[in-house]
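Shown here: the complex without one of its protein chains, the others still in place.
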Amino acid sequence: MTDEPTRSDRVFLALTTTAGLSVLALLGLVGLFLLLRSQDAFDVAGWSFFTRVEWRTDTSPPEIGVLGLVSGTVIVALIAVAIAVPLGTCTALYITDYATPRLRTTLTSLVDLLAAIPSLLYGIWGFLFLGSQIVPISRFLARHLGWIPIFATEEDATFTGSMLIAGTVVSLMVLPIIASVAREVFSQAPPGEKEAALALGGTRWGMVRRVVLPYGKGGIIGGSMLGLGRALGETIAVSLLLPQVPELTVRILENGGATVSGFIARRAGGNDFTVSGLMAAGLVLFCMTLATNMVASVVIARSRSGAGLDS
Amino acid sequence: MTETTPPDTLTIDPVLDLTRAALAAGREPVATPASEGPPEISGGPTGGAASVEARDASAWFGDRLVLEGVDLLMPAGEVTALIGPSGCGKSTFLRLLNRMHELVPSASLGGEVLLDGEDIYRPGIRAQEVRLRVGMVFQKPNPFPALSIRDNVLAGLKLARLKCRDHDGLVEWALRRASLWNEVRDRLDAPGGALSGGQQQRLCIARALAVQPNVLLMDEPCSALDPTSTRRVEDTIAELRHQVTVVIVTHNMQQAHRVSDRCAFFLAQENQPGYVVEQGATTKMFDAPDDQRTLDYVQGRFG
Partner (left out) sequence: MAVTDQAPPTPAPAPGPVPAHALTRPAEPRTPPPRVKRRPSELTRADLFTAGASAISALAGTWVVFARLTDGVGWFGFVVVAYLVFLVTFALVTTDRLGRLAGTDRVATVAVTSGALVLMVPLLWLVGYVVVKGLPALRLSFFTNDLSGIGATAKSTDGGGSHAIVGTLQQVGLALVFTVPLALACAVFLNETRSRFRRPVRIFVDAMSGLPSVVAGLFVFAVLIIPHADKQVLGWEVFGYNGLMASLALAMVMVPTVTRTVDVVLRLVPDGLRESGLALGASRAKVVWSVVLPTARSGITTAVVLGIARAVGETAPLLFTAFGLDLMNANPFDGPQDSLPLFVYKNVQKPAQASIDRGFAGALVLMVLVLVLFTIARIVGRDRSANARPSTVARLAGRIRSSRRRATDRSPSADRPLPTVRQEASRP
């Protein structure tokens, strides 16, 4: 609009641009430094770092690998997302298309509040309370559906500290993210089409199914990806809930399993080599979450396109 | 060809008369012969046009009364035009007739609306059944943009889970009735959003007709359209006469004059609820209304 930048304009531009680019740089630096500090670990472990399940620093040379951690991370995150997506979608739908306006604001606040509660509190709640409530379910599933690989357990297995419990607790943290992204996209569903669906003799569910859900599909997918990213990086609750012993297993009912972030949190303050290994694990986690989040934001941005947001 | 009411001896505008004459002469070639009935739908509304009668109908938004005590009979098979300045409750009244009014969370209503003598607000009647019998076309064309033209026409069937053996026949029948068939017959799989504004509006009409409603409500269907498209929509309305009851809200006096058999003039003082000042046969309303305000309005002196 203004043609000739004044001095204050130039300072303004320089400052804000620096700020913007510094965020850009910061993320690059995170990756770079994690890579630098993990050099020791990569030197010793080589490519087997990505294929080894165990993490032993007491042997010589140390045998460390991230596969057991990554598999645990992915399984827990998938359980969390599988629980959270239907509930989050229901919540979002209820807020946009079922609730009265007053209930709508209240529920939106409650969803935000759910997101604001520290994950530590979810963690101790799951650790000391919810976990023991899920145990009977696990026992029942193991006894009657044990022939399904993910429900298989050993004889006399302990059911506390299982990936199912961890996933359930993490799902509570992921829920508000999915719910709020989905709500935002659902609320942008074109009112004209919604009216048309109702005027044609559709029920509310018919309207939701034929107009709102197809329109909000991108929001559900994007929100789920974002939730997955959050679940992958969830640290404190998982470090409390799982034994954090790396292993390659799909048995989600019995005690066992480890996640990258939870493992890092447990091993904080170890010796130099351990730290280097943790940096390497952190780098893997960083890449995993970054990739998931990037894909999520692209999907969400695309599903919002035409909503009038710039760039 | 459906017969059109012969033009009355009224002359406000020569162009208008020409249009009426053209309609009467049946110059519209795309029309499907009326004898060829629509493909049968099971589960949908039965039996042609139905009369609609509002008795002491009132509407509120929250505590604000926006429409007060409307008594209006819309006879079966006729076109009734609702005219009046903006904000006098015409659209609200229209939305009372197919229970769309109650979709606004704060909305409430009073009085009765009789569809073929049966109160549509009687407990036990579901809004969804009413809307199936009373179709609606909105001010802004709102086809489902991602669905194909064909699926748009069939959307009502899917939404209401109606069965029809002859989908293709139904699509053709509805599109012909909406005077759109000739334009889209070769591209029924193209998305509905790709049509022009006028075509989209006629697609919406076809979509509303496909479930074979007894009544068709039109809320300023031409306000977003150019004159040519407007003309075609008006032709469509002329053809629908006698087969469905049409209730149309319009701000265009000439349009009201051209298409309608009966008129109702709504008016609202500032911050007061709207009400019907006068109603009657279109010719009378335009020629010799009883109320001075009606005369002023139809002659464009205010509004």
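The chains carry the letters A and B, assigned in the order they are written, with residues numbered from 1 in each.
Convention: contacts are C-beta pairs under 8 Å (C-beta built on N, C-alpha and C of every residue); 3 or more make two chains touch, one makes a residue touch a chain.
The structure displayed is predicted, hence computed values, not measured ones.
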Going by the whole complex, the chain not shown touches A, B
Option touching the unshown chain, where B:G87, B:G169, B:P191 or B:G280 are the choices: B:G280
For the full complex, which residue in A:V30, A:V44, A:A152 or A:L248 touches the chain that was left out? A:V30
Which residue among B:W60, B:W173 or B:F286 touches the omitted chain? B:W60
On subunit A, where is the contact patch with the chain that was removed from view? 1-2, 5-6, 8-9, 11-13, 15-24, 26-27, 29-30, 33-34, 36-37, 86-91, 93-95, 98-99, 107, 109-114, 116-125, 127-129, 133-137, 139-140, 143-144, 172, 175, 179, 203-206, 208, 226, 229-230, 232-236, 239-240, 261, 264-265, 268-269, 275, 278-279, 282, 285-286, 289-290, 292-294, 296-297, 309-311
Residue ranges of subunit B at the interface with the undisplayed chain: 56, 58, 60, 63, 65, 68-69, 71, 99, 102, 107-111, 121, 123-124, 126-128, 160-161, 267, 269, 272-273, 275-280, 290-293
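Note that only the chains that are shown with their structure count from here on.
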Interfacial residue positions of subunit A with respect to subunit B in the complex: 100-101, 190, 192-193, 195-203, 206-207, 210-211, 214
For the subunit B and subunit A complex, residues of the former touching the latter: 98, 100, 103, 105-106, 128-129, 131-132, 135-136, 138, 140, 142-146, 155-156, 158-160, 204, 207-208, 211
